[in-house]
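All protein chains but one are shown at their positions in the complex.
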Amino acid sequence: MELDSLYQEVILEHYKRPLHKSLKANPTIQVQHINTSCGDEITLNLHTDGTVIQDITWDGIGCSISQASTSVVSDLVRGKSVGEALATIDAFQAMIQSKGADTGNEDVLGDGVAFAGVAKFPARVKCALLGWMATKDAISQSQSKNER
Amino acid sequence: MELDSLYQEVILEHYKRPLHKSLKANPTIQVQHINTSCGDEITLNLHTDGTVIQDITWDGIGCSISQASTSVVSDLVRGKSVGEALATIDAFQAMIQSKGADTGNEDVLGDGVAFAGVAKFPARVKCALLGWMATKDAISQSQSKNER
Amino acid sequence: MASLDISSIKRDFPILSRKIRENNRLVYLDSGATSQKPNSVLDAERDFYTQHNAAAHRGAHQLAEEATELYEGAREKVASFIGADVDEVIFTKSATESINAIAYSMGNAQSGSRFHISRGDRIVVSEMEHHANLIPWQELARRTGAELVWFKVTDDGRLDLTNLSELINSRTKIVALTHQSNVLGTINPLEDIVKRTHEVGALFVLDACQSVPHYKVNVKSLDIDFIAFSGHKMLGPTGVGILWGRKELLDEMPPFLTGGSMIETVTMESATYLDAPKRFEAGVPNMAQAVGLGAAVDYLSAIGLDVIHSHETELTRAAISGLRTIAGLTIIGPTDMTLRGGVVSFAIEGIHPHDLGQALDSYGIAVRTGHHCAWPLMRRFKTVATTRASFYLYNDLDDVNALVDGVERARKYFVER
Partner (left out) sequence: MASLDISSIKRDFPILSRKIRENNRLVYLDSGATSQKPNSVLDAERDFYTQHNAAAHRGAHQLAEEATELYEGAREKVASFIGADVDEVIFTKSATESINAIAYSMGNAQSGSRFHISRGDRIVVSEMEHHANLIPWQELARRTGAELVWFKVTDDGRLDLTNLSELINSRTKIVALTHQSNVLGTINPLEDIVKRTHEVGALFVLDACQSVPHYKVNVKSLDIDFIAFSGHKMLGPTGVGILWGRKELLDEMPPFLTGGSMIETVTMESATYLDAPKRFEAGVPNMAQAVGLGAAVDYLSAIGLDVIHSHETELTRAAISGLRTIAGLTIIGPTDMTLRGGVVSFAIEGIHPHDLGQALDSYGIAVRTGHHCAWPLMRRFKTVATTRASFYLYNDLDDVNALVDGVERARKYFVER
């Protein structure tokens, strides 16, 4: 059934037991992102030395898609270099916005490929992207902070 | 043909040789009226002692309907008492706005009955009324001037 | 009271025979957002275009005459539908434009005008307003220095009127309230509020988006000053709204949109303006949409708003009692049917509205989820979103049962999996 193609087991798993959902103190950067069409919001703390993503923790309320997706990204990019992290986010965004054409590379996106089905539900694309865009925003803010 | 029902001979006659179309000096009241949808305008001078319409003269530019109609009213109400004049104008207005139901009483409206056909052309009703409404306005202004 | 022959009504709405997702029957429970359209409305629009289309009020040829007559005929229909005089009815593009029109016109008023508003003056709204009846007033307050204050909402979803005479005081210029909440379904009691508004010399604006389509609203007996509603929520086309105002107010109110067909005379330096309604209808109007709305009004009137209202009350009662049997489900808003209309918001433990809506959609059931353009109200109820089902004349008890069953099935899908 179509619903199952959206709500993969692994998504519901992340939704019920989200990773890193507890803000760690003293972040390099904190960002807040809101899904303006439904009101969902997350706060995300990024810890980085400018080269490597050391930690990502977060909190917020939202649907299973946005919560699970934030859980996935927070786990996936920690420990990665800034460049690698941004490339991973771009790959996820490309998949989600491909209207189903791009089903994602599991080697790059890990559990993120479970969200491939979201591409067929345009109204949910923003949900799936919420945490990823927040992460991207936090990284780029940390970079420009570094440059100053 | 339908056009002839609108442009009666008597209307074209008044259009070509309009009556009282030359402003007489020192009016009791002067009014200017404009047809806002086409830009036609007339200036109308009313001479009255408060009881009787002594003279109505006018000038302006406009279509055959508005010019002829102003010619008719200026000739028709001169010499009438104020009350009679207003009643005549009301009768004309009723005919014009009747959508064809009221063809007008020649004893009351004189040449004015030639405009009965206008009622079937809603866009021209305003043209036919321009001079009549100006006359009505001038009379009522002269009345309130009198009361002061 | 006559009851509705729903299966014959459904046949008038072609979209209701559409299939959704995997061949499900469409159960459309989102009329609060926008209603579906009967064939008669679509036919009226098409007939306008294929037989009479021309610029109304701007030509002496036959088509222009006919277009004018149809457009003005639609105005008469709408006027009699709400108990107004024909010259008091202004066609806008939407309720949103109607409300903005009042706010901007007030902003345009010179000092001395009864519409003039400035620092020290007050605008009163409520915590349950749709953004369309909140932000235009915030912006007017910002532009003029006036103060925006608001009625609070009680825990059971009613206006808290305990401070009525403090909120509406001698500094108040305008009170703008919704007739029925698009989230809670609450129908607000207007009498005392309108009385107090006029006592202090202020103007009362009613956002009737959720009322006029569903039950009889008479602007004269409500004794209000302005009303705003949208055609698309009452079987009419998109792209047409109504602004009604009392004639003597409209004639005094400065224009909002300016341009062709609303002027008396124009020079390069300045212009003078016609009376209402023309003063407020600049440009070639949304003629086909007005004509379509006229046909919608005919359709609603032929059935009768009393019949429609009691039908919706029956469905809403059934929906509320059905939904309440579901584990973890809370109705947000009054459950007493005398206080509410056919819009039902609810929350269910452990399932986000977005997920619930998605599951219902996969069963063919269309509901609205989110903040419903009433974000402050969401905060008031300490949530970010609700799920909302809304009913109209083409819904029946099968639709209600589909909703209740669908919610239970979704609960199992998310909570018990």
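Letters A, B and C name the chains as they come in the text, with residue numbers starting at 1 for each one.
The definition used in the following text is that contacts are C-beta pairs under 8 Å (C-beta built on N, C-alpha and C of every residue); 3 or more make two chains touch, one makes a residue touch a chain.
As the structure is a prediction and not an experimental result, all values here were calculated from the model.
Participant: Considering the entire complex, write down the shown chains that touch the omitted one.
Facilitator: Even though it is not drawn, that chain still touches A, B, C.
Participant: Where the complex has a chain not shown, which of C:T68, C:T197, C:S211 or C:S230 is the residue touching it?
Facilitator: Hidden-chain contact among the options goes to C:S230.
Participant: Touch as defined at the start, partner being the missing chain; which of C:D121, C:D225, C:E312 or C:D361 qualifies?
Facilitator: Hidden-chain contact among the options goes to C:D361.
Participant: So which bits of chain C touch the chain we can't see?
Facilitator: Given the touch definition above, chain C has residues 14-15, 18, 20-21, 26, 28, 30, 33-34, 36-37, 42, 45-46, 49-55, 58-64, 93-97, 99-100, 104, 108, 127, 130-132, 134-136, 138-139, 142-143, 148, 150, 230, 232, 237-240, 255, 257-261, 263, 265-271, 282-289, 354, 357-358, 360-361, 365-370, 373, 375-376, 379 touching the missing chain.
Participant: For chain A, which residues touch the unseen chain?
Facilitator: Here the touching residues of chain A are 34, 36-37, 121-124.
Participant: Since one chain has been left out of the picture, which residues of chain B touch it in the full complex?
Facilitator: Residues 1-3, 6-7, 12, 37-41, 61-65, 67, 121, 124, 127 of chain B touch the chain absent from view.
As a working rule, only the chains that are shown with their structure count from here on.
Participant: Using Cα averages as centroids, what's the distance between chain A and chain C in whole Å?
Facilitator: Whole-Å distance between the two chain centres: 38.
Participant: In whole angstrom, what separates the CA-based centres of chain A and chain B?
Facilitator: The computed centroid separation for chain A versus chain B comes out at 78 Å.
Participant: By residue number and range, which residues of chain A touch two or more other chains?
Facilitator: Residue numbers touching two or more other chains: none in chain A.
Participant: Where in chain C do residues touch at least two different other chains?
Facilitator: Counting only residues that touch two or more other chains, chain C contributes none.
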